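Structure first, commentary second.
Here the complex is missing a single protein chain, while all its other protein chains stay put.
Lettered A and B in written order, each chain numbered from 1.
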Amino acid sequence: MTTRKLTGLLFASPWIVSFLVFWLFPLLYSLVLGFTDYRLMSSSYHWVGFDNFIALFSDATFMSSLVHTFVFVLGTIPVTTVVALALALLVERQFPGRTLFRSGFFMPSITSMIVIALVFTNLYSRGGYIYLLAEMLGISPPENGFLLSNSTALLSIMAMDIWMSVGYYMLLFLAGLKSIPKELYEAAEVAGAGSWRKFRSITLPLLKPVALFILVINTIKSFQVFVEIFVMTKGKYGTSTAVFFIYETGLNKFEFGYASAAAYVLFLIIAIFSLAQFRLFRQRSIW
Amino acid sequence: MKHILFLSIIALALLLSCSGGEQTVNGKATLEMWQFWTDPAIRPTIEQMVADFESQNPDIKVNLTDLTWANGHEKIVMAFSSNTAPDIVELGSDWVPEFSTAGKLADITADVLPDTAQFYGWTPGIHDNTIYAMPWILGTRVLYVNKTLMKRAGYEDNFVPLNWPQLKEMCYKIDSLGKDIYGFGSNAAEKHRLYKKFLPFFWANRARIMSRDRSFSTIASDRGYAALLYYKDLCDSTGMVDTQRRLEDAFLDGKIGAVISGDWLLKRIHNEQIEIDLATSLIPGPQYPGPSFVGGEYLAISEQCQHKAAALKFVRFITNTENQLRFCRANFSANPSSKTAADDSFFVETPHFQTFVKQLGLSRMPVIDEHWVYVEDIIETALEKALYQGAPPAQSLYEAKLEIEKLYKE
Partner (left out) sequence: MVRAVKYVVLIAILAIMVFPLAWMFRVSLIPPSGGLAIGDFFSPVFTLAIYTDIFTSGNMLKYFINSVIVGVIVTGGNILFCFMVGYALSRYRFVGRSFWFYSIIFVLMIPAHIIIIPLYLLVYHLGLYDTYGALILPFLVNPIGVFLVKQYIDSLPTAVEEAARIDGAGELRILFRIVMPLCRPALAVLAIQVFLTNWNSFLFPFILTSSEAVRTLPVGLALYQGHQAIDWPHLMAGSSLAVIPVLVLFLFFQRHIISGITSGAIKQ
């Protein structure tokens, strides 16, 4: 048995080494800083215990950034997941042009987030194509463009995020769908099950592992949304998110201890959500 | 087979980890400089200046590193806070105190003191009566007017709005020319931009953000309030609200009558050969033209630099008259920090540059010290609340005043 344990350790060593060399120090460093009043550029700092954490909860800016983050997460994840699944189902079976559609749907995921954000900044602005489309459809957009209005700025960024992510998650769902043995569907057909029944009783349950993987990864990423905000609105018009707050506080205002504390608060929130997702799906294996 | 392939990839990776951009010194002093001028139109000029310097100083080598405007600040901050900063760094005017007050910059007073009278814009580089940064290229803001719209509104060809009533009247008249035509370009809540458009009006009314001894804030004074009311009215009744860039697009497209902008707009008109009947003027004050906002690029030397004398030599070289002129010609900049450079005929011959030169003489900078990052935030919030969130202007200013005072009491 010991040789097995040793082999296991050996196989796991790439991550162990990588973690110990590159990631352990940054994680501990920022955790410790969260308990200090460290400012960038300063040479001295003091231990302040939980003061940062307590201050965060009465910090209106941080709290509102958390609210915006929750809106973002809760607004995008269900939609992204459902749409990604729908797209995967649409392009699952063979039909003429399938590869074209698959590639086309995947393309938004390929481009750099920064460039996409710049493109959409233009499309959302006064006279931009999304603006014009909205006018054509009778939805009167805010006069100054979607991103310069408190009521639509965050929603617009969310819509863009959904647009960008569905292709990638569609890919994961496709892989998951492919892993369901055809025999199960054949057996169900023989037993007289219709399409919906097959979907509900075979497809959905067997997709749970992939779905859970997608949810966990998407949650972790979405809670940390930053680049879009930074490029498109710099946190104005009600779009400041948690990581944007951390960025501004830590790197602009130099309150790095405080920002680290905020980062770990966010970390806890993400961890709780992820664990909840694991429990909810009650899955030990994914895939 | 496969594992051999993978193992060789890893070996290659480790091998490559030894290559990259390092510089060895063979008897030369090597200086690292981080700068932001990466545009293909201007970078060759910087490189040429470096080459000239190196040929005049064979024992010094200068390596340039490009920073992006969007994220360069973070990189500089990380480098300085971990004491791994480059020898010479280009800093924006509002960043200098972040580093000078923390003791990260080298004291260059002794070297530059005799020549201070020949340059504009020293203030941000000064902390505690010591000079830490050299002003390089400045930039002020002036009023741009679309003469076609102005004439359509009934004005004479050589009309220029000189004071607040005239500006408002002109903007009203232009605004009523059509549904798609606006009188004034009003900045949306855009970080680092909005307050720069409001402050000229604020200062022109002789209002100030802080009292002289910085013990209390005068932002909510009657004069400040009057300025905000004027600006708000101008924006509400004749303003197209958008980001700076799109305001400029609309202005060049003949949709806006007047907009406040910097010399980059002239550069754009020149480079893209845009046809526009343009007038530029000093920013109007209550009764006559007044101060404007000025910012700029500064050069600083790290306190950790091993070759301070060489670095200083390079900084003085880049900021001398000849090189500043070279830069301004290549980059279409209207406000060099060197007064002798600004005397050159280039700034008279190039249309509209004289407006910038004259405006610079009247312009101000806000109080830029280590609190500036917070003060800027406070002012921006106050403006956003008053202009776009329907808060009473008096209240927004008063709240700002309290916040600023709280800041300075700590």
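Throughout what follows, contacts are C-beta pairs under 8 Å (C-beta built on N, C-alpha and C of every residue); 3 or more make two chains touch, one makes a residue touch a chain.
Since the model is a prediction, treat every value here as computed from it, not as a measurement.
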item	value
Residue of B:S82, B:N129, B:N158 or B:S345 touching the missing chain in the full complex	B:S82
Sole contact to the chain not displayed, among A:A55, A:V71 or A:I114	A:I114
Which residue of A:F53, A:F70 or A:F106 touches the chain not shown here	A:F106
Residues belonging to chain A that touch the chain removed from view	4-12, 14-16, 18-19, 22-23, 25-27, 29-30, 87, 90-91, 99, 101-116, 118-120, 122-123, 127-129, 163, 167-168, 171-172, 174-175, 178-181, 206, 209, 213, 216-217, 220, 223-224, 226, 242-243, 246-247, 250-251, 256, 259-260, 263-264, 266-267, 270-271, 274, 284-287
Positions on chain B where the hidden chain makes contact	2-3, 6, 9-10, 12-14, 16-22, 34, 36, 38-40, 63, 65-66, 68-71, 74-75, 78, 81-82, 84, 244-245, 249, 253, 262, 264, 268, 271-274
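The criterion applied here is as follows: only the chains that are shown with their structure count from here on.
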item	value
Chain A and chain B: spacing of chain centres that average the CA atoms, whole Å	36
Contact set on chain B toward chain A in their complex	70, 73-74, 77, 80-81, 98-99, 102, 104, 188-191, 241-243, 246, 373-374, 384, 389
Contact footprint of chain B on chain A as seen in their complex	40-42, 125-126, 143-145, 148, 150, 231, 234-237, 251-254
